[in-house]
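Omission of a single protein chain aside, the complex is shown with its protein chains in their original locations.
On to chain A.
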């Protein structure tokens, strides 16, 4: 039942952490090539993790080859890593092609926002002051004060809404 006969090597675990951390950082970038580098780092980190999962290193896992009494290393973990490496290779090639095509078309490989997303976000921005106005009017007690507040809010929100919108990020309704 217990696979890890002793605690895993700290160096490997640290390497997994560093690779995954840097990988995630790069994955959050906009240009596709950086995302790709992030993915490569990340998948190498995970491959190392599989290696750690396979337990301590031992003699080569060929039956009859190991000196008697010595423990063999786990071939299954290595088989899984090999498969994962091959898959990563294929997908890396594909993403590279995609980045190149993007560069051909636009001169850069940054992933653009969706057009529809931007449209929906712009509509939301246009509608925003109108909603604020209506809500404020309903809760009004003293008309003069409320009117002044509403005016301020609308002016504020109008200003605030105009600034961060152009990217249209997070426009998903």
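Everything below uses one rule, namely that a contact is a pair of C-beta atoms (placed from the backbone, for glycine too) under 8 Å apart; a residue touches a chain by one contact, two chains touch by 3 or more; residues count from 1.
As a convention for this text, contacts and distances are computed from a predicted model.
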Per UniProt record, missing subunit out of "ATP-binding cassette domain-containing protein", "Sulfurtransferase", "Monoheme cytochrome SoxX (Sulfur oxidation)" or "Multicomponent Na+:H+ antiporter subunit D" is "Multicomponent Na+:H+ antiporter subunit D"
From A:18, A:57 or A:87, the answer for touching the chain not displayed is A:87
Where chain A meets the chain that is not shown, the residues are 1, 3-4, 27, 32, 35, 39, 42-43, 46, 49-50, 52-54, 61, 63-64, 71-77, 80, 83-84, 87, 90-91, 94-95, 98, 101-102, 105-106, 111-112, 114, 116-117, 120, 172-173
